[in-house]
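Only one protein chain is missing; all other protein chains are in place.
The block that comes next holds subunit A.
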């Protein structure tokens, strides 16, 4: 039995609670990442706080403003002493205090000007967290980051609303860690070794102890086989057939306390699950990126290998995942079954390894450039792969998805989300025309602001091709009431979401959000819109 490798103990215990989520590999990815933050009001500061606490490699805070008295009311990272000082410098110092393992720097410059005057500045970072940017700057920054292959996350807080939006050309995930996923037991499609093992166990054994310690895998493989023989190799598909199958399993019980049979009855749905791969995986192996060339990423090379595997030795199935859930069983049966699953998974992985090497050689790359460890992880997660693609901001703004707009118009659930989405863009246009946000100053004429904002929103609605949408007046008025306020609690919520998306993007684990998350702090009916 292997004892654990020693790690630097203090680091290991400080991050213990998060290592249990993303492991050492995920932690290493975070510690190697460099993040750039644009604007360090509370939205940006709170986003970065969560990353710094988690041990991100380095952060660079870009902000040209000075700390004002008003900032003392919404930003935890500034205090009375810092009024009049550079906000970037002040926030940077606080972040450094939070975690001295992180390298924190600052640049005292207005992000909007930096975007115009020095686009190459952004190339050095893994990811940019851009907060409180207006439409125009968002589009420009997006172009820069796409060109430089730097990941980008937008976050905005505005009164009781706000948004978060990822912008990356493509993000592929092997370790997607879904909450619920059917285990890979192949009960209705057993391979020879599993079949042979199942045959060695007699369901009719007279020994009552042995009878109730037969694992349900064995029971169901036998029952599925029995069914297939009398139903021309088909699986139970109608409701009656499924009930019949359950009854078949129940009929093999000899006494009421047989937990293994109860588990078998509860697990019959695993037998009904279709053989082969899911529609989602089929789409991935059919993707044009799976036709690999010398520049293809490791992910797509492995997908190409997967495609070959499925049509050859996989016989329609992906590599076996290899693990078994716990179930009532004698220890001996369970361990033996486990070995059979492990062995097949290993064999499938070896096949995949060979195919990967061959493909790499074919496209003129070093056959050992994808590690065995990576291939093993790919095989284990082959049924759970995900590919996330995001439209550019420019595309979304100039040509929003008609289908998504239709959905928003049709459902009351989406009404406030699309309303705030439109208003968040409308206020930027308002500011571009009138030099401040609607309702920003107490002296102004709020009614006039509201009607001006409404006019801008209506023209934006027409531009978007969303003519059927009636912008609720209350939403428009609330927007003027908000007056571009950056409330701490909203900033903490929005910044928290942004930081979590950053973590998923950098660790390449779990699945990042799609679309634009529109926050609704009024009734918490927040929604994601994929425009």
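Just so it is clear, a contact is a pair of C-beta atoms (placed from the backbone, for glycine too) under 8 Å apart; a residue touches a chain by one contact, two chains touch by 3 or more; residues count from 1.
As a convention for this text, contacts and distances are computed from a predicted model.
This complex has a chain not shown, and the name its UniProt record holds, of "MIP18 family-like domain-containing protein", "Dolichol-phosphate mannosyltransferase subunit 3", "Succinate dehydrogenase cytochrome b560 subunit, mitochondrial" or "NEDD8-activating enzyme E1 catalytic subunit", is "NEDD8-activating enzyme E1 catalytic subunit". In the complete assembly, the contact with the undisplayed chain comes from A:98, out of A:98, A:201 or A:350.
Checked against the full complex, the candidates A:240, A:326, A:366 or A:412 give a single residue touching the omitted chain, namely A:326.
Note that of A:242, A:262, A:362 or A:481, the residue touching the chain absent from this view is A:481.
Across the entire complex, the residue among A:29, A:61, A:92 or A:160 in touch with the chain not shown is A:160. Along subunit A, the points of touch with the absent chain fall at residues 1, 4, 10, 13-21, 42, 46, 49-50, 53-55, 68-70, 72-76, 79-80, 97-100, 159-160, 164, 176-179, 213, 259, 326-331, 334-335, 435-436, 439-443, 473-474, 477-478, 481-483, 485-490, 492-493, 495-497, 499-501, 503, 510-514, 517, 521-526, 528.
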